[in-house]
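Heads up, the thing below is written out as structure tokens.
As you look at this complex, bear in mind that one protein chain is not there, while each of the others sits in place.
On to chain A.
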Amino acid sequence: MSMIEFKDVEKYYGDFHALKDINLKIDAGETVVLIGPSGSGKSTLIRTVNGLEEIQEGQLLVDGFDLHDPKTDMNKIRKNVGMVFQHFNLYNNKTVLENIMLAPRLVLKRDEEENKKLAMALLERVGLADKANNMPSALSGGQKQRVAIARSLAMKPKCLLFDEPTSALDPEMIGDVLKVMREIAEDSDMTMLVVTHEMGFAKAVADRVIFMADGQILEDSSTEQFFKEPSNDRAKKFLSQVANH
């Protein structure tokens, strides 16, 4: 069963045509990496999946819900589709632990004791149990991002979206975040859609690689094939540029 399905999707910002004729199917449990030059529409595409950006034409099905249908309750989708942002977006007015516990408490009405136990287990998993009572401002970028991942996981989503999760991090912080992401991909049957420039991560973790440029999907191949020999010329060029430094 497909978790995410784009059918002839078009997205405009005023006159700017941000997504052009997107057709894409991602199955439940798949890990898909989305790459491409900046301004190619990767972030826009991933943000449409949980309704942070609206589409103007076509059909977008997520977990069986039609996002283009005004009757669809976005909160129901977001409950099952988590998102990790480039700039973390942790709640500045809450402690690390509260950041993780808030949504399960308000949205899922999870029992308080169980909620705390699960939140602590998640913090343990991302290696930050000792920071539970800190405010986000006291954490480094890499720590913030691991908390943000724990916050998303606390909702037990079916699908996790990562929008350039390591782009705002210092190089020495990137490894820890990628390690956590890799463990999620390997240990769970969660669907993952990841926008990233980390080719090593893509190679190691992705089932499929999608290459975008100018708002279009130019290539959609298995990871192995993509890194061996992309069929699209721009993808080839992009890959050689990324690999050369």
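By our rule, contacts are C-beta pairs under 8 Å (C-beta built on N, C-alpha and C of every residue); 3 or more make two chains touch, one makes a residue touch a chain; residues count from 1.
Keep this in mind: contacts and distances are computed from a predicted model.
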Among "ATP-binding protein", "Amino acid ABC transporter permease", "Lipocalin-like domain-containing protein" or "Citrate lyase alpha chain", go ahead and choose the protein name stored in UniProt for the chain not displayed. "Amino acid ABC transporter permease"
Out of A:Y12, A:Y91 or A:F227, which is the one that touches the chain we can't see? A:Y91
Could you tell me which of A:A28, A:L52, A:M120 or A:M199 touches the chain that is not displayed? A:L52
For the chain left off this view, which of A:K42, A:K79, A:K131 or A:R146 is in contact with it? A:K79
Touching the absent chain in the whole complex: find that residue among A:A28, A:L61 or A:L102. A:L102
Hidden partner chain, residues of chain A it touches: 50, 52, 74-75, 78-79, 81-83, 85, 87-94, 102-103, 106-107, 148, 151-152, 155
